[in-house]
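Complex shown without one protein chain; remaining protein chains in place.
Chain IDs A and B follow the sequence of writing; residue 1 opens each chain.
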Amino acid sequence: MKNLLRYIITRILLTIPMIFILLTLVFVILRIMPGDPVSAMLGAHAPEEVIEQKKEELGLNKPIIIQYINYMNKLLHFDLGESMIFKQKVIVPIREKLPATIELTFFGMFFTLLFGIFPGAYAASRRRKGRDFAIRIYANVVYCIPVYWMGLMLQLILGIWLGWFPIAGRVNARILVSTFERTGFYTLDTLLAGNLYAFGDVMLHLFLPSLTLGIVLSGIFVRLTRANMLDVLKSEYILSARARGIPERKIVYKHALKNAFIPVLTMLGLQFALLLAGAILTEMTFSWPGIGRLLMERIYLRDYPTIQGVIVVFALFVSIVSLIVDILYAMVDPRVKY
Amino acid sequence: MKYFFTVILALFLVTGFVFATGTKEGVKTLVYGTTEKVTDMDPASAYDFHTWEIFQNIYQGLLSYPPGKTNIVPGLAESYSANAKGDQFTFKLRKGVKFTDGTPFNAQAVKWTIDRVIALKGDPSWLVTDFVKSVDVVDDYTVRFNLKGPIAYFPALAATVPYFPENPNVYPKDKIVRNPSELKGGALVGLGPYKVVSFKRDEEVVLEANPDYYGEKPKIDRIVIRYFADATTMRLALEKGEIDLAYKTLNPSDIADLSKNSKFTTYKLSGPYIRYVCFETSESVFKNKILRQAFGALINRPEIMKKVFLNQNEPLYSMVPKGMIYHTDDFKNTLGDGNIALADKLLKEAGYSKEKPLTFDLWYTPSHYGDTEVDMAEVLKAQLEKSSMMKVTLKSAEWATYKQQWKAKQMAVYLLGWYPDYIDPDNYTAAFAGTSGSKGMGINFSDPKWDALFTKEQTNTDPAVRKAVFEKIQKMWTDEAPTVPIFQGNLYVFTRKDVGGVEIGPTLIFNYNALYFKK
Partner (left out) sequence: MTQKSRNIEASGYSSSERMGRIFGWLIKANKKYGAEWWILVFGAVIILFISYTAIFPGTLAPYSPLDQNTGPQLMAPGPGHPFGTDNLSRDILSRMIYGSRTILGVAFTAAILSSIIGIPLGLISGFLGGIFDRIFSLIMDSVYSFPGLILAIAFAAMLGPGVVNITLAVSVVYIPTYFRLVRGQTLTIKEELYVEAARAIGARRSVILGKYIFPNVIATVVVIFSLNIADAIMTEAALSYIGLGLPAGIPDWGMDLAMGKKYLPSGIWWMITFPGLMIMTLALGFTMLGEGLSEILNPRLLER
């Protein structure tokens, strides 16, 4: 237990330089970008002195190194600073938009596992047969599908032609968000508010974007599960289970899959970055008001602090997930040493 | 494990279908969809079309426009008068009007508001500071604006949002307000027919009838403004009946499809919105006016309208849009459309040939003017290259960069658009060719002869004199061509068949209190 604790602390400490390096990179990139927030926000009529005054107000006229030190200093005090375009703390829009992204990635992950693990396990049990080959082709093809294209095609077929699912937004425009919103997780909020009609609507809106994300990322998991299952299926206890005459179905899906699942879970941590990148593109395609869209909007406006804030959040997100997965793995599998 | 999957899948399928099938209708509400964004909820700082529209419904100006009309009528002022020289305007205010918290509306409130706008130096403050020297409280219900000089169109200015009187007890004197929650009392209530009851940026704004409004009560109690991230989503929401009204801005293909749909009423507004090409006229290769003329001659407006905008907008042959006073069609008669012969002649005159073509970058900004901008740039390139003496490379930059580049004279030719600040030909001409306005737009055109004409037009109240001046300016425009007009934008409003009362005139002011549901 003590070891585990030490491990967790080291891992947390290791994420700090990572965030630091990324931020430095992004900070430098942003400051040498052409265009600045002041000209983005002021109209064409703004006289020079107003522009200069605004720049001074925002600290943009100081040398970059001073701006950098100031920013890092604030960050050490867990302050992401204030938006340069809108008079508002950076954390405010992030907190508003983050739940939408988390909701999307959560349900996306669900579909990823659904379309990744079971076909992967099945393919392993049919090794080198036609169906194994078919599933492996599925995995390869699906990995190469651009996630936004998948989204557009699903929108076209299931949304426009068949009219089964809404293709954009989080909730029907007639349902007032202010009547149920609390945490920003609409699935949770609608249930808490006891509005089942709204809940159903929210789930419907979630379906296509999370399905898109899920299918596209499932390719990797097919491969992972298949490879792990192959190892497990060769192990002695499976052989002995077979010898005892336990039905093949049960062996594959109950005994083997349970053991193959753990390493797949660790990979989930590593693939999380990919999931987030996919989520941004999915948000763009489905008009999903998450932080991916926020990032894009603010890049156009050159709102430095908000862009940096979003990057920090992404980096934190990635490291926290991989940390959690590692800890889970360590707890599940006693052989792991820290 | 298995249960986890089953449960979530069941959640999707069962609840999704069961609960979403029956539509539950609550309070009779009008849902209004738009792709615009709200900026600062502060008349001293907001300077965009949509935020102004909200203010025009929750506030009231001293002067205003009746729904759908362009004539200025008294609003919170009962009457106004100007002195003989035209540099002093005195307003008599309506009596007995109170803000929701009981604060009386009077001359002090008007002065307080104007002083605040001047002090805060927000984006639209130039609409006040460029013209108004000071404001005097004559008595509780009389207020006098002392102007920096005679200004013929001051009543039009006084009807703009920065002049709207605010409640001195609610707005902070020295700070720009972004969200209604920052106001004292936390609610945005003005003197207009509606008030804001719920505000969620980029998602929804809920307006309800203001019980303290002195005028007629609006026919629709609640208006929900729904913000869409893109036109496609808004169009689908309208088709599915999720919204009752869609305004600004749909794509041409959506407009074409929706106007064929018998479930909706289409309103076409000929807007004062114009698009044009700008040239950097002081340093770039286009300082030679012959090249600007050649560029202008090659533009084929009807083709752009047909290909890119499915004929939903109108070709424009002057910087002053059609429908506005003093408009002429000079570009049509001089440079024409797709006039390759003339362009070739002009280019040859300037020393270019097939072997030595004029090569330049044509700049556009991909998202600020909507999805059609890329198409327009592509079509323009093809039209310009119809002359074998031009070689065009398209370049693009996002809005923030674009703005900085035109100020730094980094773009020789670039596409821009213009929504007027006030409805007067002056705002379409002096802003581009007057020395100071032109510098701000990156055109850097400067000619004392032109400046003299603008001063004459600005200070003269005689319509005959102004007409003569503007006709002369429009003629001169085809020769100097500091900018070349391309088209004039129409706006489209779509409503469900049961919505009536959409009255939006050339001012583009949209009064929600005229809306009603047909029974």
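The working rule: a contact is a pair of C-beta atoms (placed from the backbone, for glycine too) under 8 Å apart; a residue touches a chain by one contact, two chains touch by 3 or more.
As the structure is a computational prediction, the values presented were derived from the model and not from experiment.
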Could you tell which one of B:221, B:375 or B:503 touches the chain left off the display? B:375
Full-complex contact with the absent chain, from B:54, B:207, B:236 or B:491: B:236
With respect to the chain omitted from the figure, which of B:364, B:432 or B:454 is a touching residue? B:364
Against the hidden chain, chain A presents residues 17-19, 21-22, 25-26, 29-30, 32-34, 133, 140-141, 143-146, 148-149, 152-153, 155-156, 160-161, 224, 227, 273-274, 276-277, 280-281, 284-285, 295-296, 299-300, 307, 311, 314-315, 318-319, 322
In the full complex, which bits of chain B touch the chain not displayed? Write them out. 231-232, 235-236, 239, 251, 253-254, 257, 307-308, 364, 366-367, 371, 374-375, 377-379, 381-382, 392-398, 401
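Note that only the chains that are shown with their structure count from here on.
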Go ahead and note the Å separation of the Cα centroids belonging to chain A and chain B. 38
For the complex, which residues does chain A have touching chain B? 33-37, 39-46, 50, 86-88, 107, 110, 113-114, 159, 166-169, 172-174, 176-178, 181, 196-197, 199-201, 203-204, 206-207, 258, 261, 287, 289, 293, 299-302
Per the contact definition, I'd like the list of chain B residues that touch chain A in the complex. 1, 5, 8-9, 11-12, 15-20, 22-24, 29, 31, 33, 40, 47, 121, 123-124, 126, 176, 178-179, 198, 200, 202-204, 206, 224, 226, 228-230, 232-233, 236-237, 240, 242-243, 367, 397-405, 407, 440-441
